[in-house]
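Let me begin by presenting the structure, written as structure tokens, before commenting on it.
The complex appears here without one of its protein chains, the remainder shown in place.
Up next is chain A:
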Amino acid sequence: MSGEPRRHRVQLAVIGSGLAGCAAALFALERGLTTAQVGHSGALAYTSGHLDLLGVLDGRVVDDPWSALGELQRRQPGHPLARIAPETVRHAFHRFTAALSSLGIGYTTPGDRNLRAPTPAGTVKPTLSLPCTMAAGVTAARERSATLVVDFAGLEGFSARQLVANLGPRWPGLRCTRLDFPGMEDGGVLYPEAMARALEVPATRERLAGRIRAVLEGASCVGLPAILGIHRPDRVHRALQRALGATLFEVPTMPPGVAGIRLQEAFEQALPARGLTLVSRQKVTRLQLGKEEATLQLHDSYGPLEIHAGAVLLATGRFLSGGLVADRDGIREPLLDLPVQQPPGRDAWHRDDYLAPEGHPVNGAGIRCDRWLRPLNPDGRVVHPRLFAAGILLAGQDWVRQRCGAGVAIATAFAAVQAAARHLGPGDGDSTPNPG
């Protein structure tokens, strides 16, 4: 039995399979770059499914994110979204949502204004684009349609009653009810993932539709937790809506939910079919940047692997995904030990007021880059001409507070791929088709 690594040679290697890594792989394939991607589970798995561009600026809810980008450029010129032209951001967003829709996970076309989407906490949240399965909730909330929100015995992380308690005062036609989920009536804990898979079976859909119809009582809209299938949810949504005879929408659940699983599984299947060399559920353990090429080393269950690439795009996320590590001495980037822009010491990480609207200095920590998304040394020199970075790993943004997670991921992925392609030029790297 041999221990020789299996080798792949590509133009671009993407490290990370969150939104930034997947968007980068997609954009790179669209450009015709031979591409490999390595990634593991991470923050994407917990997402609500909403694609936020910029929802909050200086503590104020943003209605028009495009003009807010201009404001961001003035106030926070170091913010990753402030360094990319708004038309490039728009273009990247459109390409990304169109690609998702072609995978059967329809997303609303990003418009000029933020949408106000209901959340499981019973609030409404500004976001730019959301799954078509959730779209009718925005309209129902705006028009205060007669709506029945359903939750399920045993499902934690989604309470119809809480939704109605919080939204009801401004939305009089809103009612709630609790049902048993067909085939899962034994009193155990229910998971959205299992329910969503079950709803891909026509017979389960019909039984659920029957139970909901029996309690509709004239409601014209029905809100369900996000359980309308995982693979091609649009189909499940259409079929159940038809069976109900009412407008149907999903509201995200608390993690563990299905929105991220939908995206992850769709990418894992579709991108290799478009030529991507994908090593999923693994992490790169070593990255070497050489004069001639970059080399990624990793292990999958079968043994060692090496990926040789002309350029590398680092999209490894923050603490949750392992792109940044916090220890006693500060914040580190574990793969290359890249310089991390950060507050001077742990004491300076947080402000005294935990709910301070301007956020905490530690949230702005990350990798500092030039305008071509190349990580920089403290003296301002590029770390390596083959290295690019994207996503929430980047310094100068606070995606949780500013509600800009997907925006940072998608826009910087697009810009970094563009920059990497420029670096590779015609004739750099290896232009033979992917080995994978």
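Please note the rule applied: a residue touches a chain if its C-beta (ideal position, glycine included) is under 8 Å from a C-beta of that chain, and two chains touch if they have at least 3 such contacts; residues count from 1.
The rule is simple: contacts and distances are computed from a predicted model.
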Among "Branched-chain amino acid ABC transporter permease", "Acetolactate synthase", "(Fe-S)-binding protein" or "PqqA peptide cyclase", the UniProt name of the subunit that does not appear here: "(Fe-S)-binding protein"
Listed residues A:Tyr107, A:Tyr191, A:Trp399 or A:Phe414, member touching the removed chain: A:Tyr191
Residue of A:Ala121, A:Leu179, A:Val201 or A:Leu289 in touch with the missing chain, whole complex considered: A:Val201
Omitted-chain contact residue, chosen from A:Glu71, A:Asp180 or A:Glu268: A:Glu268
Chain not shown: contacting residue from A:Pro5, A:Pro256, A:Gly275 or A:Pro339: A:Pro256
For chain A, the residues touching the chain missing from this view: 1-2, 40-43, 45-46, 183, 186, 188-189, 191-194, 197-198, 200-201, 203-204, 230-231, 255-256, 261, 265, 268-269, 272, 278-281, 300-302, 320-322
